[in-house]
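Excluded from the complex is one protein chain; the other protein chains are retained at their positions.
Read from first to last, the chains carry the letters A, B and C; within each, the first residue is number 1.
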Amino acid sequence: MYSDKVMDHFQNPRNVGELENADGVGEVGNPTCGDIMKIYIKVEDDTIQDIKFKTFGCGAAVATSSIATEMVKGKTIEEARELTNKKVAEALDGLPPEKMHCSNLAADALQKALDNYLGIENNNICDACEDISHHHS
Amino acid sequence: MYSDKVMDHFQNPRNVGELENADGVGEVGNPTCGDIMKIYIKVEDDTIQDIKFKTFGCGAAVATSSIATEMVKGKTIEEARELTNKKVAEALDGLPPEKMHCSNLAADALQKALDNYLGIENNNICDACEDISHHHS
Amino acid sequence: MKRVYLDNAATTSTAPEVLEAMKPYFTEKFGNASSVHSFGRENRNVVEDAREKVADLINADDSAEIVFTSGGTEADNLAIKGIAMKHRDEGKHIITSACEHHAVLHPCEYLEEYHDFEVTYVPVDEHGMVDQKDVEKAITDETILISVMMANNEVGTIQPIKEIGKIAKENNIYFHTDAVQAVGAISVDVNELNADLLSLSAHKFNGPKGIGALYIRKGTKITPFMHGGAQERGRRASTENVPAIVGLGKAAKVALEELEEKQEKITKLRGKLIKGIKEKIDEVTLNGHPTKRLPNNVNFSIRYIEGESLLLNLDLEGIAASSGSACTSGSLDPSHVLLAMDIPHEIAHGSLRLTLGKYTTEEEIDYVLEKLPKVVDKLRAMSPLYDQ
Partner (left out) sequence: MKRVYLDNAATTSTAPEVLEAMKPYFTEKFGNASSVHSFGRENRNVVEDAREKVADLINADDSAEIVFTSGGTEADNLAIKGIAMKHRDEGKHIITSACEHHAVLHPCEYLEEYHDFEVTYVPVDEHGMVDQKDVEKAITDETILISVMMANNEVGTIQPIKEIGKIAKENNIYFHTDAVQAVGAISVDVNELNADLLSLSAHKFNGPKGIGALYIRKGTKITPFMHGGAQERGRRASTENVPAIVGLGKAAKVALEELEEKQEKITKLRGKLIKGIKEKIDEVTLNGHPTKRLPNNVNFSIRYIEGESLLLNLDLEGIAASSGSACTSGSLDPSHVLLAMDIPHEIAHGSLRLTLGKYTTEEEIDYVLEKLPKVVDKLRAMSPLYDQ
């Protein structure tokens, strides 16, 4: 089902945890639809110095969180802004079709953390999850 | 499917053939419904001296023809009149439910041969066959 | 690596003696059981012999009341659509429960959508239990069928089928029970239950996959579901699956013989597993009825963690378990059964089902009790919900 890369990040997730004095925090999803992701960033000199996540979600959610944090750690805000769902999924050597929406979570949470750092308001929670839970209900 | 008795009579049918100068001939069934049976009797002193049959039909039809002829050979007309479908089927240690109608043929053909000997007119062909072919068509 | 299989409600292994019984019917005795020749006739006999054994297992009066199907799903489809289509002129109302398997719910929904049937889904309580009074209240002049499962596949709750069957009988309504999880696990008697129709599936009790049966009480008329040849006395078309039928027959025989012993052994192991989980992990709730439950079913909600992650982690330890509804995995929704029991979404997402089987050992239970708490700790440490 999952690629070796996904399983690697699932088994040994990188950057798990919280940051006490985070400069930005982004949260997406809600427990009702089954997935929540929270990303904490520490920014210095326009660069993501440290990043941590916590995820309540499926294997794909855990793996995308892990790889997304790894992909942007040490990168500039501008570079991090370019992280998309698609790039996350690609970096994991793909995801099963029904799990593609999970990759949204990580990129969305990161963008929200960046928004939060930059002081941009953003209320919408994970759109993908909303869609899905409506679709299946 | 068939009892050993049926298979015995099917494999080694008794009294197959025709009688040149038969005193009575009975025929039932028609080729359309799949079965035809013809019984020839030779009567002397009110007794069935000889009896032969020809059958176009299933295994049960052949076996019932064979045993029916055997059951009445040497019997009086009166005794032969008492041969029923049920007795034929019993003598064969039973027939599969869907083959019960076959046992009618032999008894019917015999009764017709007796009618013919006694000069009784009788036009109806095998009722059982008629029913069945209508039912299934 | 050690491998511990605790997903016996999803499917079981075919018992070696069952496979052994099946083998000759693939390559040597392979005839079509409906054929006239000896290759066919010898198989006709074994098919009828298997039918007897299935009848014995559920105490049917006559083996002619057993129709072989391709599994539990087909048995459910045949029962529900078969009664509905045959008796639709007498009424178009069906009563079922909110916690049925999809093999019952979806045929009901099909009848609603395509045939203007009305279906009442009676609720269940927090233990997943149907109240027979709700069934009785739901009856209208139009009701032609009541279908309530004997035991739930997710939480193991055993329903008051005898009582519901009695109500159906008193009201002259056909009664079907999906006993797919019950048959082979607990004693099942179609007469005691007043069941007119009862579904079972071989692969749930160490028989082969792809074969099941529907019990149809004598005199109960149904419209066939699988249309074609005249097999199964015109009630189910398609070339008889002789090896699988033989396998089902053998599994039925073994199940009947071993029933008591197996029940006792498994109930004891289950007790140990439930006790151990409660002791070693905090914030867990046992789902399903505390006592009226299948001997082999353990179902816990483990707060703050999500089902798939839990399963994958257990799998990495060699433990096979399930979460939500095993038969519809691939869906992202939490199980309709847990939701019907009013378990909140986020807790339903963290459900874990461990189902024991005839080959489960005490050592395996010990292994799970050693590994599961560690996996839960790991996932909770990652969970944004845990220390909130």
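The rule we apply is simple: contacts are C-beta pairs under 8 Å (C-beta built on N, C-alpha and C of every residue); 3 or more make two chains touch, one makes a residue touch a chain.
Quantities reported herein were computed from a predicted structural model and do not represent experimental measurements.
> Tell me which of C:198, C:314 or C:340 is the one touching the absent chain.
Checking each option in C:198, C:314 or C:340, the one touching the absent chain turns out to be C:314.
> For the chain left off this view, which of C:71, C:184, C:295 or C:334 is in contact with it?
Of all options in C:71, C:184, C:295 or C:334, contact with the hidden chain holds for C:71.
> Would you mind spotting which of C:194, C:241 or C:360 touches the chain that isn't drawn?
C:241
> By the contact criterion defined above, which parts of chain B meet the unshown chain? Give residue numbers in ascending order.
7, 10-11, 13, 16, 27, 31-38, 54-59, 61-62, 98, 132-133, 136-137
> Mind pulling the chain C residues that touch the left-out chain?
3, 5, 7, 10-16, 18-19, 23, 26-28, 30-32, 34-40, 70-74, 76-77, 85, 101-103, 106-107, 109-110, 114, 201, 203, 208-211, 223, 226-231, 237-244, 308, 311-312, 314-315, 318-323, 325-331
Here is the rule we go by: only the chains that are shown with their structure count from here on.
> Which pairing of chains gives the most C-beta pairs in contact?
A-C
> Provide the C-alpha centroid distance between chain B and chain C, rounded to the nearest whole angstrom.
53
> Starting from the mean Cα coordinates of chain A and chain C, work out the distance between those two points in Å.
Once rounded, the distance between the two centres reads 39 Å.
> So which bits of chain C are touching at least two other chains?
Within chain C, no residue touches at least two other chains.
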